[in-house]
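Let me begin by handing over the structure; questions about it come next.
One protein chain is absent from this view; the other protein chains keep their places.
Now for chain A:
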């Protein structure tokens, strides 16, 4: 495996978002994920890289899929894994994040993987714990390993992100996946188009470098090499953001008809879990363009690479 220390510049201590992560380092992280993917193809899917280290998944918001992916990644690198789920703990009785972190610190954890409903919570955990933190999704803010696995999946297809156009369609306003991709993909040379109904598409996001916004899905996918459908939380209906789910599906659903307007070999992505026939049609989800299961598979390798990058060869 390539030692991460061969790169110049300070190595980020955390993966909270992509601030402080250079394109060079991000590419190294994705390169390293290739090595991890080879490990996952072996009969014995385990390396000793994190032996003796304890990784805590601190999930203040439920997400079995993401937690499982991280825990498997950590175990495959021989880390001890401790699971902290806020739902069954004192957090639900009003304990503050700081109090919780003080308790967890007493267990001598070496790194935290944090999921929280509030933007910035992973930053606070980093501040309060003093240990490396991987953000597994904080509110609408960021979900950096999801963006990395998306980038990895696109790279797998095209060899590079350079000059690629990626359309992200759906509830952009409430999506940490959209925000993290809008931060990451332009760093790797891609162009990002965010698309959704105006009520779910903050125009201010166009201020990010390499990012444009449009409410026209055909315009969004024109020339796109990858099209990502975002999960539509059905409770958005209550906030008055949409007139009806039907109207949404009629206009913004990622389906084969819409994909006809994209580049001929364009792939379809979805961060899961899917609302079939709402934000994505079955023909797009299951068709030859779909890389949705590939994303899940790649998530393992990418998370192993992130853990390796943050925890091996330090101190």
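The criterion applied here is as follows: a residue touches a chain if its C-beta (ideal position, glycine included) is under 8 Å from a C-beta of that chain, and two chains touch if they have at least 3 such contacts; residues count from 1.
Throughout what follows, contacts and distances are computed from a predicted model.
For the chain that is left out, the UniProt protein name among "Aromatic ring-hydroxylating dioxygenase subunit alpha", "Thiazole synthase", "Dihydroorotase" or "Ferredoxin family protein" is "Dihydroorotase". From the options A:14, A:123 or A:270, the residue with contact to the unseen chain in the full assembly is A:123. Of the listed residues A:76, A:179 or A:270, the one in contact with the hidden chain in the full complex is A:179. Panel shows chain A; residues 96-99, 116-121, 123-124, 128, 138-142, 176, 179, 202, 204-205, 207-208 of it touch the chain omitted from the view.
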